[in-house]
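Shown here: the complex without one of its protein chains, the others still in place.
== subunit A ==
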Amino acid sequence: MYPYYEPEWSVLPPELNRRFNPAFNMATIKQAINEAVERVRMPTPMRLRDLIRQIRAARTAAEERSVVNKECAYIRSTFREEDSVWRCRNIAKLLYIHMLGYPAHFGQLECLKLIASPRFTDKRIGYLGAMLLLDERQDVHLLITNCLKNDLNSTTQFVVGLALCTLGAIASPEMARDLAAEVERLMKSPNAYIRKKAALCAFRIIKRVPDLMEIFLPATRSLLSEKNHGVLITGVTLITEMCENSPDTLSHFKKIVPNLVRILKNLILAGYSPEHDVSGVSDPFLQVKILKLLRVLGKNDAEASEAMNDILAQVATNTETSKNVGNSILYETVLSIMDIKSESGLRVLAINILGRFLLNNDKNIRYVALNTLLKTVHIDTSAVQRHRSTILECLKDPDVSIRRRAMELSFALVNAQNIRTMMKELLTFLEKSEPEFKAPCSSSIVLAAERFAPNKRWHLDTLLKVLVAAGNYLRDDVISSTIQLISETTSQQAYITLQLWHALAEDSMDKQPLIQVSVWAIGEYGDLLLTATIDDAHDVEKPTEEDIIEVYQRLLWSPQNTPTTKQFALMSLTKLSTRFSHTNNKIQQIISSFCSSLHIELQQRGVEFSQLFGKYGHLRGALLERMPPMEVVRQGNEVQANGDMDESEDKTSDTSPQHISTSESTFLVDLLGGGSNSDLDIIKPSSVPSQPISNSNNQDLLDLLGGIDLSPSVPTTDSGLGFIMENNNGSLTLDNNQTSNFLTGDILNTNIINEKNVPTLTAFEKNGLKLVFSLERLPESNNTVSIHLTATNSTLSNMTDFLFQAAVPKAFQLQMLSPSGTVIVPNGQITQVLRITNPNKGVLRMRIRLSYMVDGALVQEQTEVNNFPTHIWD
């Protein structure tokens, strides 16, 4: 046996002799040959940078896709063949492809193989791939847990670092449990590079599994005595997380407040240190973290707060504010001052810092200031009030997010003292703002006006301005609450109606809410419009009847107006027929033209109202009586859909005829004899159908009323027909009830009803349409039942033009309110309320007819519902 080489063979000294190379042994040669063979067998894969170049060169998306698909197919094949030589490069390419949005999950296992490789390059790419490609799939996670466990024990700090970094990014609860002990060990490592990474890993583990906190507690405390900023900042982060997690730990760490104060003080006072300096500020990252931890520790703790007051003041006054970095520290300081039990002087200082922020050129800082003020405004309103003008300035900021914040903050600052000035600014803002602001802004204005309005006229003026400024972006509740306010404020009705008329006449944008409110008011108080005094009119010109009719004509014919608006207008126009003197023919003509309207609701109204001009002309005046002022109590359920207002009008009209036929002059005189009710309006029947409102009318009234003094504030009614009795307080009506029992029925009866829960019943179910009735006895009557109908669509297509019709035997009275809609989306529903009065307590039967369109086909159904529970009438 000869040795592999003999020194005599070469004249060269051993270190220059290639054959002398101790690494050049059989094993290496074998490996090199194997690899060379393998490379010959398989072509060298494309390099990463070549792939990127190819992809970037692709001119179309399809071309890019084909390059990627080809490469993916190739990469898959190398994975199948267990090619370990090029695995690293292939995974790197796959990660690039993954970033472009292509699927790359097939590389997950290969990443694990790379991690298991002894080469650092492989590990580096392997861990990168694991962080990017792995989701929380159990099977792979078990494998990676083992790899991580190995590498956490590696002697190379960078391998440990890679493992910690990966654990910090993708720790699942299971991994956290399995590896917590390893991480805890590494937190005590002498190597700062590993210590800081282990601390953040512990932070993530606690975030995933808070129960694991206990084991890290002992090692955590010592992190604060470090000099190394990396370890310090990660330690502070870890402690913050622990304190936020458990109150026990929070009290355990209270004692570190002096340490933190000392570290922070050193940072501020220490001279320039190039390593941690950011534009003249010493380690802002660490400062902010410490300030945040101080906030957590000082919250609701007077003692701890006391200990940090000084340092917070110092940071607040000493920090350089010309750059973003200084302001980021100030911002954190302000948050801490606001959250802990700090001195009042310090709080003022904090608010003033925010005030200064508002004047800063940097929009980011202004935004942050507004945001923070918004959070603190409820704690310290007066301090924020001082910056009101600056905040209002921000309403004009070019940045939309700043404007939004400024708007919210402005509304938080509105109070009884500043409402006039604030509203002026906010209304200007509303007028100029983007559509997305209009709904919330107008609703907030309405709320604020309701709370702080100095007087009724101002309140009405504000609502009017909102109607004009917000256009069609108004929420429905604003319409109803405005109408309610007008109705309630009897003294301002003439004024506001005139203003609304003016706004309506000038409106060229078809603002539906404005039109609806205006026509409602004109319909109700149209007579006041013509007789408005100079005081009411201000500088607004009084319209003539013809002017008004002309505008109505425009409204009703305009295709821009919604059917709901037209319904408002039609109702209003009909009412005007009893308030105007010489335009009745024109009104009648307009209304009758709707008898042939294509819209069924409008047509119905057209036909019904036309009847009031013909056969039932004698009922008209009484029917179209002005509505009694709406009670404020109703505010709670004011939020209703647009059309519902008509409903309430209908209801009043419904009951009116009953009044008419029963009221008798003797009865009235009786009433008046004992009455001191000045709200009472009594009108003598007149032979002329629509008598012009004039003094003579009032004269008649006075005659009738004899000695009773009608105060001028009593709203005059224009109706010339029938005896009508309207009052505000229900008690009087109840008195009537004794004599006019059969008319008002028991509707107004206030008998106590033993409330019963009546079950629901399914009235109809076919072809995916289901109708459910839920019955409810109305509290104010013992023989009226309200049926809440819910129609549900369980098909996959829309049901449109849904129409529900019902008929009951003659002994019953049926009243149907309008449905919540006519379209039922899949899985959606619409509701409708029916009221059935059953004076004779008979057995209720109902015949119903349904029609709707589905997929373009008309469906009609008819059925009878006989299974109403009888006990509902008991």
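In the analysis below, contacts are C-beta pairs under 8 Å (C-beta built on N, C-alpha and C of every residue); 3 or more make two chains touch, one makes a residue touch a chain; residues count from 1.
As a convention for this text, contacts and distances are computed from a predicted model.
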item	value
Chain excluded from display, named as in UniProt, from "Late endosomal/lysosomal adaptor and MAPK and MTOR activator 4", "AP complex subunit sigma", "tRNA (adenine(58)-N(1))-methyltransferase non-catalytic subunit TRM6" or "C-CAP/cofactor C-like domain-containing protein"	"AP complex subunit sigma"
Per the touch definition above, residue among A:L48, A:V348 or A:M853 touching the missing chain	A:L48
Sole contact to the chain not displayed, among A:G107, A:G161, A:P543 or A:P819	A:G161
Contact residue for the chain not shown (choose from A:R119, A:H599 or A:K766)	A:R119
Sole residue of A:I75, A:V140, A:A180 or A:I233 that reaches the chain not shown, by the stated touch rule	A:I233
Interface with the undisplayed chain - residues on subunit A	32, 44, 47-50, 52, 56, 85, 88-89, 92, 95-96, 99-101, 103, 105, 119-121, 124-125, 128, 131-132, 135-136, 156, 158, 161, 164-165, 168-172, 193, 196-197, 200-201, 203-204, 207, 229-230, 233-234, 237, 275-276, 278, 283-286, 288-289, 292, 324-325, 327-328, 331-332, 363-368, 398-402
